[in-house]
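Here it is, the structure in full.
A protein chain is absent from this complex, but the other protein chains hold their places.
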């Protein structure tokens, strides 16, 4: 595929020296490797090579959503690919899935989900913050996903319209405050997931989910470790991301089906065992 | 959605006591919680509740591909959801993606990818083992994905027909033996990923990728940790999966664009830094 | 060193097939590898070999405290070697150190610390539970550490006698209830560490430490991962211990030296940064 004006390209030299940029005629980027003539890439194939003014090799890569997320400036507020990908795999997200999202943010997450559930699925996303809604709208159009995402500038605490949703994703500081509204929106056995950075949030969310008509509640975290895989010298990288977020999963069931005895049972299962060697 | 004869249902009591079964009239399952009348679930809604003969609550959950994978018997050979989800997110997999898969196995992986790339995308999967091909065919039909996956009973070492693939996934014991064939099949800048359980495999694969016209080579592993999130007693679970596999990612670029100096450069970046606190 | 009657020996075949036992004349152990004639080891050297009645090789290893801990029956209540070792290294524990221990348990921990701080150091250990005190006394005598550990059957909440302690280790369900008593017992700049399995405990302990005349408060957890290191097939083990405990470290300083502004400062340091790649 050929690079066009207005396309995005990832100018890649090495993992630590790469730049994500929009291609415009006459654009040049000044780097410590020399000047990169971005405008000259128009008409070239993705995967081909140009050189900087100092002769360094630059690969012209086609950015994926992973590149956009990892190059984002708002690093403390993004949801990482490892977490997005696991949410998709864990909830059975696929073409045709109808997704309720509470907490749109910049729509990065909605963009990712829409790319998977389209063309037969849809994302219905709620946020009360008008600024986010504006940014979200622009980002969705830029990513050509606007047809598959409906933005609702409503307070989800007042209830949401949607029903029979396959999956609900909640990205709020206090996810336990929308469990009933989400319960109404989900189909029976529909998947729930809350994005919770702190242990306080997972404790509160899991506790409330149990009382609110959800079962199969599981909280996880995913850690990613880069390996330096080199001939004769393979080892893990010395640096590592320590934490992004916890994820609390559950499924909508009939309300009030748990008795106190059964709640106690689940807790017991773990206590009786010690750590596995 | 109502449960029908021939549907699958996940009979859920607690995380450690659940059963995945196909619903047929007159089927009963004997468990230590009592007998579960599976046949009686026909016509009931997913998310509703039945009780065993001893009065224990059983939720009727709709199984997702995650449930099928985690309940699979061949646990040592599956690719886990955390790895599948990350492969999807990391490679930008979405509706319309054309995927080349080398190593079909039981088609569990092809099924997952097809569910994402359909209806506009397709998976082209190669395996030399005729037994796998039979099992794969049946599994794809069972999962209603047969229209989106082409099974090729050919030795991929002899070359593959496909061209301009968006993503290539290699699940072989010796992935470095098909790098040229995969390179021909990928579009420029197309994504490559190899599933490599051992350190020896990642070392060999990464080393050969570098010489074979691939850039942005990164090897990672994902660890998943379950949290026991309970009121007043939140902590990580005492047990944990220690390892599933490493994943080697790369992107197809023009061949022979790396000089020896530039290869050395990438190695240097890491050596100069120490561990980050 | 020769094995004697009354010695302990670790009968080792493979990592999963080993037995820790006390040597007595005429003792035989029946295993699925055959019968092991334990009595016959008297007079043999540690490190030598005997065979079972089925000809399997058994190494006669001299057990270390690591073996005793890992073979302990009360697995859910032990402090693991990785945590004990880090406590020692992190607090600067060495010959001559005076250690205050709150929560004796079975004295396994006191035994380990005494082995390091002897002969010039000492462990002063408190527990209110009379049963533990009896067991502890016997264990210390068995380990020949009784001279270096003073057991106090007192409630440490009522205050402890000791002063100018180098290190204080607290293993209670509610460590924040003894911070003042421990503060009085420690020398200036003395090290504090609390063994806290849950998030709730570390949150409460760290918060109270800050208000109680302690600085340099740091909470950590250590994860241990076994590697299967074999020719051509090296990878991490598939199983892993998910969690043992958190450790909260601090140092005694002058009370009331923190202003509200400075407390806020520490919190800010972390917020401003995002995850490191």
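A, B and C are the chain letters, set down in written order, and residue numbers restart from 1 in every chain.
What we mean here is this: contacts are C-beta pairs under 8 Å (C-beta built on N, C-alpha and C of every residue); 3 or more make two chains touch, one makes a residue touch a chain.
All values reported here derive from a predicted model rather than from experimental measurement.
Visitor: Would you mind spotting which of A:65, A:107, A:146 or A:199 touches the chain that isn't drawn?
Guide: A:199
Visitor: Could you list which residues of chain A touch the chain missing from the display?
Guide: 197-200, 221, 225-226, 232-244, 246, 276
Visitor: Taking the full complex into account, what residues of chain C touch the chain not shown?
Guide: On the side of chain C, residues 1, 12-16, 18, 45-49, 56-57, 59-62, 64-66, 81-82, 84-95, 112, 115-120, 187-191, 199, 202-203, 205-207, 215-232, 234, 237-240, 246, 248, 251-254, 257-259, 262, 265-267, 269-270, 273-276 touch the unshown chain.
Operating definition for what follows: only the chains that are shown with their structure count from here on.
Visitor: How many degrees of rotation carry the C-alpha atoms of chain A onto those of chain C, rounded to the nearest 5?
Guide: 180
Visitor: Examine where the copies chain A and chain B touch and state whether the two sides share over half of their residue numbers (same) or under half (different).
Guide: same
Visitor: Can you give the whole-Å distance between the Cα centres of chain A and chain C?
Guide: Centre-to-centre distance between chain A and chain C: 41 Å.
Visitor: Measure off the straight-line distance from the CA centroid of chain A to the CA centroid of chain B, and report it in whole Å.
Guide: The separation of the two C-alpha centroids amounts to 18 Å.
Visitor: Two or more other chains touching the same residue: where does that happen in chain B?
Guide: In chain B, 199, 221, 225-226, 232, 234, 237-240, 246, 276 touch at least two other chains.
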